[in-house]
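Got a structure for you, questions after.
All protein chains but one are shown in place.
Coming up: chain A.
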Amino acid sequence: MAKFLRVDMSAKQAKFEEVSDKYLTLGGRALTSQLVADEVPAVCDPLGPFNKLVIAPGLLSGTNAPSSGRLSVGGKSPLTGGIKEANAGGITSQKLANLDIKAVIIEGKPADKGFFLLKITPDGVEMLSADDLAGKGTYEVTAICRERYGDKVAVITIGPAGEMLMPSAGVSNNDSDGNSSRYAGRGGLGAVMGSKGLKAIVVDCPKTFDAPVKDPERFKAAAKKFAKILLDHPVCGQGLPSYGTNVLMNIINEAGTLPTRNFKFGRFDKAGEVSGEKLAEVATARGGKATHACHPGCVMRCSNVYPMPDGKVCAPIEYETAWCFGPNLEISDLDVVAKLNYICNDVGLDTIEAGCTLGVLMEAGVIPFGDGQAAIAALEEVAKGTPLGRIIGSGATNAGKVYGVTRVPAVKGQGIPAYDPRSCKGNGVTYATTPMGADHTAGYAVTANILKVGGFVDPTNKDGQVELSRNLQVATAAIDATGLCLFVAFAVLDNPEGLPTIVEMLNAQYGTELTVDDVAALGQNILKVERRFNLDAGFTKADDRLPEFFSTEELPPHNTKFDISDNDLDEVFNF
């Protein structure tokens, strides 16, 4: 019987409860956003007792549907002040689903100081003191938990950044090798977890692919078909497994929309040095891996294992991270990028936000552009909780205010990722309008703008971008509910069999009679719920805008500005 695990951190009690009908067919982002909208007052303090942290596996997680082990973490964001769903790979989602736990809802706030660990096993739930883990980085916490509770456990944890309630702290969980690098990174949910006094959640479940399925034969056939659809697509079947997501570095650079020197230029002459091709070369030469799966059952395997000169490994280095610490800061040394990435993973900070914030500090002249060692030294301040460290952990918008910087790439307080909105305008629309704050995954228009997947819409022209972003935002919300990795979208956008096969898997698993149209309606509904929350939290149209400099400064080499009108932006959610 599907259940919720409700954890009251005021009373330090946890109990299972039945899932009411309303939530039975929801999962992942659909479930976290609905629960947050239903149970969290929109005007509450994100770090106060009324906010909740909701952790939910996707609808298909824990089955043998390929690449379906994505985890959604939701709550009210301390960074944006709006609703947040942050999505992570790693092995936790499959374990929760195999325990038939639809969501873990963490609420309340302890009156006293101190940290706790929640242990979830097939036998029940235990709340243990975690004072011995407090102050430790996520890698060490994960290693200690795997030693104590077995090397197969999943560990959700926060680093010192989350304990210190920094607004851009993330929530980590581990891959099969125990790397605490799979982050529900964006929007500061690590601080929400920290505010609840929860240092870690250990999930122990011996099964990976045995979540309840109503019609196993039908499901198996659909899952097999879906795996073939993924493997037959050139991006999902060949591109991602060869170089990982960082294969994007060169094409975004050549397309002239790689944000360089805090969004000053669209090309970086040394982009190749931090690209996926280079990464694969170095990783392989040092005995690492150019491809790797973030959870068992992923067929696209976009992850990698990068051995660093100090003997540690950074796994993976994603494109967005390589960008934010590379071209964004005019740094061209992959070892420096790896080190900055590792520090973020360990201290528990969202990499994109940290990179955007370092860009703002460089813009302010606090540290010089291109100075990798200075960037490392600055990021190391975070764990120490010094004033500079806290400024870095507070995100780009806050850092901009502290240092009087007006060129701050952020929307709704969240840093803009690795595609400049002036020459990849579809993504600009998504950054401006998604309820999440600037988020590339929320409506990844790079597909049609640059990669020629799902059609082609000229990235430098404003025509067609609103519609493109709208359709992608709806589809993405639905995919985020399924627990499928968003990268399945490359195949689903190009193959008309893709979406019906996802629907077939859902119907076989849940005994439902969903149609393709219902899936679009689900996506729309998720967005409506999220928008409503933000409205109630005080957001207005003015929050659906890009920073001013994108419409006043031209981006070379195409010399573009962001020129999509306010009226057009307000049309994105016209459904």
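Simple rule for what comes next: contacts are C-beta pairs under 8 Å (C-beta built on N, C-alpha and C of every residue); 3 or more make two chains touch, one makes a residue touch a chain; residues count from 1.
Throughout what follows, contacts and distances are computed from a predicted model.
**Q** For the complex's missing chain, which UniProt name, "Transport permease protein", "Amino acid ABC transporter ATP-binding protein, PAAT family", "Sulfur carrier protein ThiS (Thiamine biosynthesis)" or "CxxC motif-containing protein"?
**A** Answer from the record: the omitted chain is "Sulfur carrier protein ThiS (Thiamine biosynthesis)".
**Q** Check the options A:G272, A:G385 or A:P500 and report the residue that touches the missing chain.
**A** Missing-chain contact among the listed residues: A:G272.
**Q** Write down which of A:F263, A:Y444, A:F539 or A:F562 is the residue touching the left-out chain.
**A** Here the residue in touch with the unshown chain is A:Y444.
**Q** Please identify which residue in A:I251, A:V282 or A:L535 touches the non-displayed chain.
**A** A:I251
**Q** Out of A:S176, A:S242 or A:N495, point to the residue that touches the absent chain in the complete complex.
**A** Considering the complete complex, A:S242 is the one touching the chain left out.
**Q** Quickly run down the residues of chain A that touch the omitted chain.
**A** 234-236, 238-240, 242-248, 250-251, 254-256, 266-267, 272, 275-277, 302, 318-320, 423, 440-441, 444, 446-447, 450-453, 456, 458, 460, 486-487, 490, 557-558
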